[in-house]
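A single protein chain has been omitted from the complex, and every remaining protein chain is retained in its original position.
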Amino acid sequence: MEIIEHLQIGFSTAATFSNVLYCLVGVVLGTAIGVLPGLGPVATIAMLLPVTFGLSPASSLIMLAGIFYGAQYGGSTTAILVNLPGESSSVVTALDGYQMAKQGRAGKALATAALGSFFAGTVATLLITLFSPPLAEIALKFGPPEYFSLMVLGLVASIVLASGPLPHALGMVVIGLLLGIVGTDVNSGTERFSFGTMQLADGINFVVVAMGVFGLGEIIANLENETTRSLMVKKVTGLMLSWAEIKGIAAPVLRGTAIGSVLGILPGGGAMLSSFAAYALEKKVSKNAANFGKGAIEGVAAPESANNAGAQSSFIPMLTLGIPSNPVMALMIGAMIIHGIQPGPTVMTEQPELFWGVIASMWMGNLFLIILNLPLIGVWVRMVQVPYHYLFPAILVFCGIGVFSLSNATLDIYLMAAFGLIGYVFRKLECEPAPMLLGFILGPMMEESLRRALLLSKGDPGIFFTRPISATMLILAVLAMVIVLLPALQKKRQEAFTE
Amino acid sequence: MSLLIKSPKDFWTGVLYLAFGTATLWIARDYPIGTAGRMGPGYFPTALSLLLMGLGVYILARGLTRQGNPLGGFAWRGALFVVGATVAFGLLLETAGIIIALVVLICGSALASVKTKLDWMSILIAAGLIVFCVLVFVKGLGVTMPLFGSWFGG
Partner (left out) sequence: MRQTLTAAALTAAMALGSFGSAQAEDWPASGKTIQVIVPAPGGAGTGDSIARVLADQIANRLKASVVVDNRGGANGNVGATIAASSPADGYKLLFSWAGTLAVNPALYKKLSFDPQKSFEPIALVADVPNILVVNNELPAKSLAEFIDYAKKNPEKLHFGSTGSGSSMHLAAELFMAQTSTKLVHVPYNAPAMATTNLIGNDIQLMFQLVPGIAGQVKGGKVRALALMSDARSPALPDVPTMAELGQPTLLSSTWFALLAPKGTPAAILDKLNAVVNESLSDPEVKKKLAAMGAAPLGGTRQQLADHLAKETAKWGKVVREANIQIQ
């Protein structure tokens, strides 16, 4: 069995004392920065890169990988406890997770996230071990038309996310798309909506928008009625999941894992799409659909599994083709180059102990994370009970420093403040920020791939329908659209009847 | 006025969307639009602005015709101090340095809450937070923030 041999090579590298230690350091650090709002794995890995110069290539990659997937675990904690998604993938976790925390079910939400993540991480690592090379071929099938159709599908899904009025949600998606346009247009070099400032030439960072709209917006909203309303969650019901709850989340976790594993492979944001897609799918298939957005446990289980599966499978193009599928992978490639390893298809054959060592370390890392996170839940839950007027200045501090650390620019802090105010106003008007954030993420990729595809086809839109993967996704998007709009239309007719 | 607006939330959302769409349309007026086959940098923003304006008009009209929930109060105090303290933090970070910027951010934002009192507990938490940030972010991770900024020659 070839696979046993590979795993033997892998574990003989990963299971040495020092590498186990670096893996542990990585996941602990990752969890910590994931929990701290604003500070993401990209900034942390960039800052820690010089530290890894002194380590062996395998040790440094094992540690950096640990930081990355550890941050996925940690990120959900802040999203659930204080409604602060530090990563695009935890935006959807915050939707139901935060509601659960408000109801005193923070422990259950955190446990769901940890267990779902563990399952998904383990399964996705198994996939990498068994099928890396063939899976990498999927990424190559995605040309510009396929990306465009995928983005269209994603946008339709974003409307499903909304639980408020449909036209409001549509408008929020469009505002997100417009905000995403800010910056230099890659096709013509024109700087759009940058107001002549260089700092806006590369667009607005996602974290700035998320911290502002979610973080600051939520703080202001919470301070609104603080005299009449208690913000402290006094009673926390059971930390652990009941058997019935575990049975209830089994199917969402499985579906989330499947979606995440596939979408994670695609370069350019597949992993972040996966949590949105998993949530949207769950909201449509779940019997509990009415509770989504109000603290549905399935709404935490599915996206959390999806984003962890996606985080693991995003290693596939990096390890097998040398192509980074997200900024963290680009940093890992930088780390390899600094160690004198040429990232590319040859790594697997020329550096088998490195390749399989990193994969083997993911099994250990996921195990460490679940051991680390389950007991921590009790500690985190107590944080929700800290009086809010002590808590919120601390949240602001972490948001401020985190946002500044993105690119050492104070402009990002001012932008975050502005988005905080806007976020609060939107909240007052029943306009949900989640669809806006998805539009913000997808917009630039959608426009770019649309224009790129038309450039390749010399302006012929047929390219979207003649390529099978693209056509399939467009059909799915139309179907999803019908499913979304039908209930709304029917409701309207009923309303007309009753009037 | 208030007789006309039946659903203030819809009405003001409509106004906001319409204003935002008009503004982006105005800014994007000089970007070349191109053709559907060979899109210019103005194609996408213009189309999106028009779509947003359309949605704005629809929602605004709905606010005039359909009964809805009232707006509720606006947290002026919260908004002012939270946003103000954050902006002050940005202004002070590189000029006065991280320590002073943090003091201003923590004390300024704390004023947003009516429950904030100047007691030992608050001072202890604030001091602990500052020490934590300096140790973790500046010393540990090496974020380029001066402890004392350009005003002090740092």
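We just call them A and B in the order they show up, numbering each chain from 1.
In the analysis below, contacts are C-beta pairs under 8 Å (C-beta built on N, C-alpha and C of every residue); 3 or more make two chains touch, one makes a residue touch a chain.
Quantities reported herein were computed from a predicted structural model and do not represent experimental measurements.
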| item | value |
| --- | --- |
| Chains still shown that are in contact with the chain withheld from the display | A, B |
| Among A:K102, A:R427 or A:R452, the residue in touch with the chain that has been omitted | A:R452 |
| Touch criterion as defined above, residue of A:G104, A:G164 or A:P345 at the omitted chain | A:P345 |
| Residue of A:I3, A:M198 or A:A244 in touch with the missing chain, whole complex considered | A:M198 |
| Chain not shown: contacting residue from A:M47, A:A221 or A:L376 | A:M47 |
| Residue, one of A:T13, A:T31, A:S325 or A:N373, that touches the chain absent here | A:S325 |
| Residues in subunit A touching the chain absent from view | 42-43, 45-47, 49-50, 53, 139-144, 184, 186-191, 198-199, 201-202, 267-268, 317, 321-325, 327, 330-331, 334, 337-347, 407-409, 444, 448, 452, 455-456 |
| Touch list for subunit B against the chain that is not drawn | 142, 144, 148, 151-154 |
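Quick note on the criterion: only the chains that are shown with their structure count from here on.
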| item | value |
| --- | --- |
| Distance from subunit B to subunit A - Cα centre to Cα centre, in angstrom | 22 |
| Residues of subunit A touching subunit B in the complex | 44, 47-48, 165, 167-168, 170-171, 174-175, 177-178, 181, 185, 187-188, 190, 192-193, 216, 219-227, 387-390, 392-394, 396-397, 399-401, 404-405, 408, 410-411, 413-414, 416-418, 420-421, 424-425, 428-431, 447, 450-451, 454-455, 458-461 |
| Complex contact set, residues of subunit B against subunit A | 9-10, 12-13, 16-17, 20-21, 24, 27-28, 31-32, 35-41, 44-45, 48-49, 51-52, 55-56, 58-59, 62, 71-75, 77-79, 82-83, 85-87, 89-91, 93-94, 98, 102, 105-106, 109-110, 112-116, 121-122, 125-126, 129, 133, 137, 141-145 |
